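Everything below concerns the one structure shown next.
This view holds just a subset of the chains, kept in their places.
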Amino acid sequence: MSDKDPDLRRNAPKLELHVPEPAFRPGDTPDFSSLTIPGAGEAPRPDTSAPAADTHSLTTALVRVLGDDDRAVGAWDPKLDPDTLRKMLRDMVTVRVFDDRMYRAQRQGKTSFYMKCTGEEAIAVAAAAALTQDDMHFPTYRQQGLLIARGYPLTEMMCQIYSNKGDKLRGRQLPIMYSDKRHGFFSISGNLGTQFPQAVGWAMASAIKGDSRIAMGWIGDGATAEGDFHAGMTFAAVYNAPVILATVNNQWAISSFSGIAGAERATFAQRAVGYGIAGLRVDGNDALAVYAAVKWAAERARSNGGPTLIEFFTYRAEGHSTSDDPSGYRPASEAKAWPLGDPIERLKSHLVALGEWGEERHASMTAECDSAVRDAQKQAEKLGILPEQGKDDIGSMFEDVYADVPWHLAEQRDQAVSEGGE
Amino acid sequence: MATFNIIQALNDAHKIAMRADEDVVVFGEDIGYFGGVFRVTEGLQREFGKTRVFDAPISEGGIVAAAVGMAAYGLKPVIEIQFADYIYPGYDQIVGEVAKIRYRTAGEWTMPMVIRTPYGGGIFGGQTHSQSPESLFTHIAGLKVVIPSTPYDAKGLLIAAIEDPDPVIFFEPKRIYNGPFDGHHDKPVKPWSKHPASEVPEGHYTVPIGKAAVVREGPDLTILTYGTMVHVALAAVEEQGLDAEVIDLRTLVPLDLETIEESVKKTGRCLVVHEAPRTSGFGAELVALVQERCFYHLEAPVERVTGWDTPYPHAYEWAYFPGPKRMKKALEKVTAD
């Protein structure tokens, strides 16, 4: 590196590396008052057939329906009937109860791992409600709400978590890495981001076949940095795929805040602009806004209007997983300070404000959910918990690597079986 | 019967599979209107339309991922990675997804797909148009790995791969697309038409995945090889005046160990030949298996003739490529006393 140009250099300041840092660290008192939260009902709602560019102002806005007075307001109000709202509320409560029980089960040594979605329940539950049963989801590990809302049996979920005899995945997957074709829920991968462009491929297939089913791909804020995010966006844009691409921005990726994925400079919804596809930024703690946005994108996709990127703005209220203790990197009180509130409380209050719900009904519904989860857990545990597994049917380990068991796996199976599993 | 080179044979295989099964779709970089940089997909878009045959963005990861989604839907994607050297951006999707989805879903979802890609050197392509990365796929449980060496096999194996319920990585030896190659780079190129395996039947037939071909029988030693090197090995054997048994593996996973074992037990000597770098190449696995299974029959160490443990150097193509001289020395060594 010879001849530096002295003329230019003389006035050049020293370059500096900027390393994003979250506003608050352990010991700080979180204060989100500087975060601008647009009011409910403020965001305009373009027609679902509008050019993508007409949505781009919404990528820096925030679609919100439920106001501080618990009323649904504005163009995005999906005007759902009280039964649908109560169904969503019940599903969200079930998700939270389920999370609590399974978290505890892990702590009790009944399984190896668990991940909650506390604070994010509205997103998966309302998305499930806005699509039809046969639309296809390519989820991450934090959309258990999809399965619950679609009526997948709780016991089946738990059997997967316990890797037990009732586990249809035959003990092969880490807990919560569900898969269920009948409920339109693609196998969860441990490798972040992979499902996002897969969703686009599925949607392309649906278009190739002249089908009417659409796909929804999910990704976390942190995982948007993976190349797969870009692949999904590119393929969706190029082929005008009938797909909804959802980024759940819960502010954290294990210990890294969303700024490490680029959120200091742009919203995740804004990525849509660069690909020329529709984009929406949505209050993820507002079940009605989530519902309305997904419904909008689904209508668009289903009428060959192409893909929509939706950012659900929310907050991961608990640890990343049972392996994580967030007090090591953020204030314990941050979740409470988060200005968008609790999604369950917000929907509940809305129903109450409508005169369609009350404390008592809520308490008894919660109790029902709780006992449904407990019952399911009892059923599941009858089929075994993780520490008891992996001893029987050792030979099954060699199946499903291929459609048929080739000779080398057959040999290995025989050896493993004769060893009796250690 | 038509006389085809490997490109024509592969093209024909696509057409037959696509006519038979509407769910077969083909995509990749430059494979649509243009028909692919090696012309393997020529005419497919014209016949089958743009929704079944189309160009893809330059994103090998995206191409594989889209194929995963399509396979999950129920289609059978046949995708092209323009050169094997460019498969790595898709490696995560192949290793973590394509290979494991059947297993991790206990068969609820399967991934029938073919990932076609030209591999190997001998075309002065330098280090990013010459690689032979097959062992990076043979290590991954859940993948089948197929490498044809003739037009006949190319067509039959590709049809078999498309019909296979499992994902197949289909490596195409690009050096012999247009004619077999005996390793004498300074001699004129022979066309396929002189080779019996260029006679390719019309219509549907398959060459079974998992079956090797004994392309030459003989008692002196067993040569295990595949792809371009089949032809180099055959020529070397003739030049040396050896009565060797040459086995074209055709499928690396699942391997036809039975044929291998039988042969080595007969000959007592074995040479493994491939173009990929030696260390942790597929040859290592072959050597390991042969000595495990045929130890008491072996009269000499199993030898390997391979590419060197360096990147493929542009100008030193023929010093890198395991050609006649290297073959000769190894043959002498394996057959000594």
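Going in written order, the chains are labelled A and B, and every chain counts its residues from 1.
Basically, a residue touches a chain if its C-beta (ideal position, glycine included) is under 8 Å from a C-beta of that chain, and two chains touch if they have at least 3 such contacts.
Given the structure is predicted, the values throughout are model-derived calculations rather than measurements.
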Query raised in the report: Quick one: what's the chain stoichiometry for the entire complex?
Result: A x2, B x2
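Heads up, the rule we're going with is that only the chains that are shown with their structure count from here on.
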Report summary line: Whole-Å distance, C-alpha centre of chain A to that of chain B, is 41
Query - Residues of chain B touching chain A in the complex - result: 25, 51-52, 56-57, 59, 61-62, 65-70, 72-75, 89, 92-93, 96-97, 101-110, 141-142, 144, 165-166, 210, 253-255, 257-258
Report summary line: chain A contacts chain B in the complex at 136, 138, 168-170, 172-173, 177, 179-181, 186-187, 189-191, 194, 196-209, 215, 227-228, 230-232, 234-235, 238, 399-403, 406-408
